[in-house]
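The complex appears here without one of its protein chains, the remainder shown in place.
Here is chain A:
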Amino acid sequence: MALRRYTRSVDGSIPIPALLYNDEELVASQDGVGIYDGLVKSPDHQAGSIYVSTHRLFYIDTQNEQTRSFAVDLAHVTGTEYYAGLFTSSAKTTLYLASPNASGTEGGSSVPSLAEDSGESWECEVCAYRNPPGLSPAAARICGLCGVPRSALTVPESSRPSSSSSRPLSSSLPSSPPKSGHAIPRAEIQRPSSAISCPACTFLNHASLRNCEICSTPLPRSDSKRAPAKSAPASRPDSPDNEDDKRFIKVSFRKGGDKVFYSALKRSLKGKAWEIIGANNAAAAPKDADGHKALSRSGIYGILKVVETSAHTRDSDLQDSLKDLEALMVKAKEMVRVAAELNERLTATSTLAPAGSGLQQSSGTSTPATTTLIPSTEPEEATFIRSSLAQLGLQMANTPVTLDMMKDERRWIEELARELGQVLQGTGRAEQRHSYTLSSADEQAGSGLMGQRGILALDEVWGGWNRARGVALIPPSTFLQVLPHLSSFTDPPVRMRTFASGLSVLHTPPYTDAAFAARLTSLLTLAGPRTTLDVAQEERLTVGLAEEMLRAVEGAGHVCSDDPASAIRGTGTGGQVRWWSNVFQAYVWDGQIEDLAVS
C-alpha cells in the first residue's frame, strides 16, 4: 500500500540524469535490488536498479523499465532502518514513509508536490522573470530572480489544494486537502495583531486591509488561516493511521552495495535539499514583520545575488549537458545497430527476391501471388531505405572495425587495412551489383573513394574513410600505421608515396615514379615542351599534384625545366615553367672545335 501511495511512476527508459531536477544531484546507485511493500515482496519490483539523489529515490526496473519504475520523494521519508542480512536473507534498508503534510511542522517547509507544475516555465508576476522549467518542486515555487513565491498573487489558496489533490496520497485522503492547503507559508505569521507584509513589495500593511496600500496587491488574510494552521496536527488522526505499520518500504540488496548506498541515503536525508529553498522562504516570511531579514532576499541586493548564482548554475548546466550527450551516445550506438540489422534484412530479401521470381518463371502457376508482388515493389523501397541510411551516414555493409572486436593490435591494423581497401576501391564486384549509390554514373565509375582516379592525397582519404565509418573514428596515427598494409588488401595494389614537399598520397601502379616518367617522356618527345597545366590536364591530376610529380621526375633526371624568368623580354611574371625532355642527356657537342694549336 505504501508503495502505491508515496511513489510516482517514472519512465525508466530515460537516463537518470535526464530525470533529475535542475537543482538535484545524483548521489549513489546500486543494481540488483528488490522492493518490499511493507512486509511483503512487491511482485512487480523484484529486479532493478536503485538511485538516490539529493531529492528523490528512483527505482528503475530492469525488465519493464517504462511501466514499473518509480520515484519516491525523500521528503516523505521520516526514518530509515538498516538490516545487514543473515545467511540467505540479503541486506535491506527500510524507509518509513509519512505524508509530509500530515506530519510536517508548521514552518511550511514541507513540500506540496508541484510535480505537474515544475515541468513548465512560468513568468513571475512581480519581476516578469521567466523561470525555466525543470526545477525541483520546492525551488519551482518561488521566482528564481526576485524570490517572490510563484502563486502569491493570483492563487494563494485555490491552487494549493488542487495541486496537492492530484497526488495519490491526497486523493485517497479526502479530509486532508483543505487542511494541508492552509498549512502553507504565508498563513503562519506569528504576530496576530500586527501588520501583514505584502507578498509583492513587502510593505507592512495594516491587518484589516485586503489589498496592499502601495501596490494594490491582494493581501493574504492572516486571521482566517491561522486557526486551521493550528489545527493541522489534528489532521493526523484523520489520516488512516490504522495502516501506520505498513507505511514503509524495504529495499533488498541482492548484489551487495548496501552499506555504501545506505550511507549515501542518510547523507541525502540529512542534507534535506528539498527544504533549503522552502526554508529560506519560510525564514523570510515571518521576519517580514520586522523588516530586517527580508532585505537579504529581495530588493536589488537579492536580485544581484541571484544573477550571480545563476551564472554558477549555468556552468554546471554545461557539464550536465555533457552527461546528456553521453546518454545520447548510448542511444546512437543502438540506432547504428538497428540500421545494420535493417540493412542485413534488406540484403537478405533482395537476394531472395530474384530467386523467387526465377522460381515463378520456371514453375509457373505454383508460386503464390505475393512473390510476384515483392520483386516489383521491393527494390524501390529497399533503395529508398538504403539511400536514406546512406544519407544519415549509417550505410554500413559491415559495421566499422573497432579495437574491441579484435584480439591483438596487429590483426586490428590488418582488418582496418582491409576496410580501407574497400572504402577506396568499392566493396568488390559481388556487392557492386547492388551498390547503394543513387546515380548510375557513380556506379559505373566504381563505388570506392578512389573511383576513376589513380592518386589521392592522404587527407582526403582519411576524411573520406572516417566519413564512411561514421562512428569510432580513426586517429591519424592509426591511419598511418594502417597504410603500409594497404597494398596487400587492394587490387590493384595501392601504395603510399611521399613527395619532397612532404605531401603524401595513395596511388595505384600507373602513378609510380617510373611509370609516370615513362609516360611523361613519351608525351614530351611526341608533343614537345609542355607546361605543368598541360601535364595536369593530360594526366587528369590536380595542378598541385602534377607539379609534385613533375618535380619528382625532374629529380630523377628524366626531364628538365625551362624557367621563363630567364627570358630577355617580358621577364616571366605570368609565365609558366615549361617541361622539356632531358635535352642534355644524349647531347653531343656540335659547336666550335677549339684550335688548340698556339695561334
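Everything that follows uses one rule, which is that a contact is a pair of C-beta atoms (placed from the backbone, for glycine too) under 8 Å apart; a residue touches a chain by one contact, two chains touch by 3 or more; residues count from 1.
Rule of thumb we're sticking to: contacts and distances are computed from a predicted model.
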Pick from "Cysteine proteinase", "ESCRT-II complex vps25 subunit", "V-type proton ATPase subunit a" or "Large ribosomal subunit protein mL44" the UniProt protein name of the chain that isn't shown here. "ESCRT-II complex vps25 subunit"
With the full complex in mind, choose from A:79, A:463, A:509 or A:557 the residue touching the hidden chain. A:557
Residues from chain A at the interface with the omitted partner, ascending: 528-529, 551, 554-557, 560-563, 565-569, 578, 580, 582-585, 587, 589-592, 594-595, 598-599
